[in-house]
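All protein chains but one are shown at their positions in the complex.
Each chain gets a letter, A, B and C, in the order it is written, and its residues are counted from 1.
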Amino acid sequence: MSDINKVVLAYSGGLDTSVIVKWLQETYNCEVVTFTADIGQGEEVEPAREKAKSLGVKEIYIEDLREEFTRDYVFPMFRANAVYEGEYLLGTSIARPLIAKRLVEIADETGADAISHGATGKGNDQVRFELGAYALKPGIKVIAPWREWDLNSRQKLLDYCDQHGIKVEKQKGKSPYSMDANLLHISYEGEVLEDPWAQAEDDMWRWSVSPEEAPEEPTIIDLTYQCGDIVAINGEAMKAHEVLSYLNKVAGENGIGRIDIVENRYVGMKSRGCYETPGGTIMLKAHRAIESITLDREVAHLKDSIMPRYAEVVYNGYWWSPERRAMQALIDETQGPVNGDVRLKLYKGNVTVLGRRSEDSLFDEKIATFEEDEGAYDQKDAEGFIKLNALRLRIAASKGRKL
Amino acid sequence: MSDINKVVLAYSGGLDTSVIVKWLQETYNCEVVTFTADIGQGEEVEPAREKAKSLGVKEIYIEDLREEFTRDYVFPMFRANAVYEGEYLLGTSIARPLIAKRLVEIADETGADAISHGATGKGNDQVRFELGAYALKPGIKVIAPWREWDLNSRQKLLDYCDQHGIKVEKQKGKSPYSMDANLLHISYEGEVLEDPWAQAEDDMWRWSVSPEEAPEEPTIIDLTYQCGDIVAINGEAMKAHEVLSYLNKVAGENGIGRIDIVENRYVGMKSRGCYETPGGTIMLKAHRAIESITLDREVAHLKDSIMPRYAEVVYNGYWWSPERRAMQALIDETQGPVNGDVRLKLYKGNVTVLGRRSEDSLFDEKIATFEEDEGAYDQKDAEGFIKLNALRLRIAASKGRKL
Amino acid sequence: MSDINKVVLAYSGGLDTSVIVKWLQETYNCEVVTFTADIGQGEEVEPAREKAKSLGVKEIYIEDLREEFTRDYVFPMFRANAVYEGEYLLGTSIARPLIAKRLVEIADETGADAISHGATGKGNDQVRFELGAYALKPGIKVIAPWREWDLNSRQKLLDYCDQHGIKVEKQKGKSPYSMDANLLHISYEGEVLEDPWAQAEDDMWRWSVSPEEAPEEPTIIDLTYQCGDIVAINGEAMKAHEVLSYLNKVAGENGIGRIDIVENRYVGMKSRGCYETPGGTIMLKAHRAIESITLDREVAHLKDSIMPRYAEVVYNGYWWSPERRAMQALIDETQGPVNGDVRLKLYKGNVTVLGRRSEDSLFDEKIATFEEDEGAYDQKDAEGFIKLNALRLRIAASKGRKL
Partner (left out) sequence: MSDINKVVLAYSGGLDTSVIVKWLQETYNCEVVTFTADIGQGEEVEPAREKAKSLGVKEIYIEDLREEFTRDYVFPMFRANAVYEGEYLLGTSIARPLIAKRLVEIADETGADAISHGATGKGNDQVRFELGAYALKPGIKVIAPWREWDLNSRQKLLDYCDQHGIKVEKQKGKSPYSMDANLLHISYEGEVLEDPWAQAEDDMWRWSVSPEEAPEEPTIIDLTYQCGDIVAINGEAMKAHEVLSYLNKVAGENGIGRIDIVENRYVGMKSRGCYETPGGTIMLKAHRAIESITLDREVAHLKDSIMPRYAEVVYNGYWWSPERRAMQALIDETQGPVNGDVRLKLYKGNVTVLGRRSEDSLFDEKIATFEEDEGAYDQKDAEGFIKLNALRLRIAASKGRKL
């Protein structure tokens, strides 16, 4: 264990990762570099600096990655209409690749030979962190304390803090749930949720009101798309992370974006999770709406057929893989004409499309006129179309095949 | 045109198909058999008898097909979680195969040599009717008056009625929209909807209240599944069509099931449609919920990957095809363990899963305990799992591949 | 029929298309522009000039498209490893898009308002020509004489020639089969082949000797790949069409590339065809071999999963479509590292891979050493890998699921 000299830790500033700092220093007799990123989790990141210093950390990275996160990870994923298992918008999954990338970049910058994270051995996040790290820096070493140590209960962690002089702050209103947050979503696991029949508690949710508590008056918004990405809201141009922040706010106020699901983890078990993805819920609906008038039918169907695989690849942690890149090439190739506006009504949990328009629309209101003038549609063509499409079925039936 | 002796017509009793009766009698000098089915469209079918008689029809078929429709068509489709283009629950598509089947069966019973329908030459329904008919009775002739005649405006139809003594009833509250209804849904097309940017009018909708008008109090329901189908609601056993009727009522009352989309028709054009699918919206959500605890991960993903093709096949009118049967075999094979209960909250347009339970659940609340006792989960296994999954990526990176 | 002023005809110089020239002039009272391309069919194209002149044609296009055809159509398709229905290398399909493109370009250049071709109404080629033409020039008119006229037998064609003074040359050695040839392949249909149980005649084949007649000594060749395309043979750099010509020659001499299949046409019928694709047979085998060491596993599998759809799209005539372009984007994205050499043995119908090497190889001969040094492979990792991959199966089995 003595061949580790320096390790870069994904550091939140909270109890668990503070323990990890100390544990790494002790166990590996190595220097620890902390990396704390603002990816929109909604908590201050600056306090992590003092905390890290107090633990003897000399190299401290604190970064605002909200724009990069939204622009280079969230938006490309939404171009794919990615949904995992019919429900999950991949909020946790999509934040890991960026963290992994920065961890190895910082390892390069600081001459560290290892990275470390606070994800447990039962979840998907360890996989996502580590696959990313290995893909980007194959010789990197990964230390996953939760898979190594025996501090496997809250009490043991607190005892460890006590023994090592780590200050434990009383967090008022600390949630009992295992949570993860970034600009795209916040997740809840554990506690009462471990029984899939048990109802989630109302006071668990953080980012949205319930539909019941949402305003009686709907909110109308216009989203403007360019090449499949939202570039303006209500006519006002915004950066990617501003778009998502705005949508989170307005969606959360209108009770939008909660789901409660049982999902299949890559490591092989089923897990119940509750997620708030307010802005993302709007984005999925709106992106499909703008695509509905701008994408060719077969292209849309092709995207739909490849989507489950794309979502699986992202969920399983293979963002940094050649197969994700190849699928992204297909998806991005289709998004050139995905331009225009979508008008939405937000009301007590509902996202309703009121209209969509585009200069690249393939919808032709005057299709009748178009056809008569241009010969594009002659109702009699339908007979031949049906007859030849039916031919294989007729031949089969005429030869006695039963359906 | 003289080789047609008798034709079976899908007859609604309304103006258009009444004109068709007369037009067929005149144009083909043939006998017309009418077939009118109750598939849950919400209108009386008996009046069609007198109407048909008054047009000189001698063989009149009026049938209640609600149970067969729901049990043999709607339910199998929902086992697939079928959604067309991410939004559409295939409400119109799924009713056509049964009508096509009865048309050719009645042709057999009555010795008719042709069938006829009132679908236009621009839509999907002509395709669905005719593919089904050809697949089941390859020698059948199909007469599609809208592709043949020149009665291509409402005034011409009314003039025709006038000339041929067809009584035109003033329908109070007649919708200006082109509509189609069955137990699964009701659809609206045309008029203001032809502009995809124009908002649908509030008074268009028939089967549901708006979320705004829905009750302030949520409704809680329990659905019981057996082999992927709902067999009881709130503990009360029901037939298939009773299930769907019940869900339509309770969903409609709670403002659930409206969508407004632009879809791609099989004949090649985009079309804007509004749909109310109250019960179906619940069924999709609930079926995914019960599958989430009872289906194996890879089976669920396999179903998801094949679903877009299944939905396309149904949408395009290939219910009666060997490829639909083959996919159905895969889907049905997976549904044996899809048993148990789903509890839902219905509230102002929202369907929220509160819980799901099953004796066939693959969710293991005691996975921790299970693992320690049985060795099923050792956190250290995760390291090997990740290492080998990363191997190909590491080799690539070590040989200089960039991501 | 009088609204056609000028029509561009895909003209081979043979009997059928010569009749079409005259028939178009007479039937449509229009000017005919002939377009004759050398796409490697192995016959002189210059004689078509005199022939066309003798029919009164004033605008005559004769072009050598062999390089464009191979480089921009054949090679991109082989990057996909495209095979239709497990056997067919798409030789006819891939030549049509280029012809369609030139037809509409020439229509633009000459101010023609229509195009015409000599494909029958039962085959795939009419679809391929016309889909391409409509996709590239939506207002174009298409005249397909075989779907319009009544010259539906050879005798009627000869009579027509007689009546219109079209000189019919006695072609010695004229094949009785319906044939199509280009640099990629030659096809045979009709006659004895119409019985799928009947054996193809030995003297039917034109481009290859039979394995029996091939030399007793094998031929060894080295192919060099760059970005998925062959750029040199036996170390000698070649243009695309030179590559294919070379391979056709050497493969044909060694009895390589014959197949005899029953395929499913897009228009709905089954058809028996025999094909010689000598060079293409080598190219498919060799491309898979170079990919086997240079492509990532998941990328290779992704390509395999999308390939049947790509092949279907090309077969059905949708080369000029956004879905083909989207798939091509995915495929081309993967081909950057597909560089290196493949060594093959050609012997009496067999193409045997003797070796493959690449500076971009992901194959690691020293994987053992690599692992020990770098920790990339620890046999103990396999245990965790298997355990977690088995977890869902174990949970299911422990809960009583039977397989």
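Here is the rule we go by: contacts are C-beta pairs under 8 Å (C-beta built on N, C-alpha and C of every residue); 3 or more make two chains touch, one makes a residue touch a chain.
Note that the structure is a prediction, hence the values are computed from the model and not measured.
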{"item": "Among B:M204, B:V314 or B:M327, residue touching the chain not depicted", "value": "B:M327"}
{"item": "Which residue of B:C161, B:A198, B:I259 or B:L302 touches the chain not shown here", "value": "B:L302"}
{"item": "Option from C:I62, C:V209, C:A329 or C:A382 whose C-beta touches the chain left out", "value": "C:A382"}
{"item": "Listed residues C:S18, C:Q126, C:T224 or C:N248, member touching the removed chain", "value": "C:Q126"}
{"item": "Residue numbers in chain A that touch the chain omitted from display", "value": "296-298, 337, 360-362, 364, 367, 370, 374, 376-378, 380-385, 387-389, 391-396, 398-399, 401"}
{"item": "Touch residues of chain B, complete complex, unshown partner", "value": "138-139, 141, 264, 267-269, 296, 298-299, 301-303, 305-306, 309, 318, 321-323, 325-327, 329-330, 332-334, 374-376, 388-392, 395"}
{"item": "Footprint left on chain C by the chain that the document does not show", "value": "81, 85-87, 120-122, 126-127, 130-131, 134-139, 144, 146-147, 194-200, 211-212, 216, 218, 258, 260-264, 267-270, 272, 288-289, 292-293, 297, 300-301, 304-305, 308-309, 312, 320-322, 325, 341, 343, 347-350, 352-357, 361-365, 367, 377, 379-383, 385-386, 389-390, 393-398, 401, 403"}
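Quick note on the criterion: only the chains that are shown with their structure count from here on.
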{"item": "Computed distance of Cα centres, chain C from chain A, in Å", "value": "42"}
{"item": "Centre-to-centre distance between chain B and chain A (centres being mean Cα positions), rounded to whole Å", "value": "32"}
{"item": "Set of chain B residues in contact with two or more other chains", "value": "297, 361-362, 364, 377, 380-383, 385, 389, 393-396, 398, 401"}
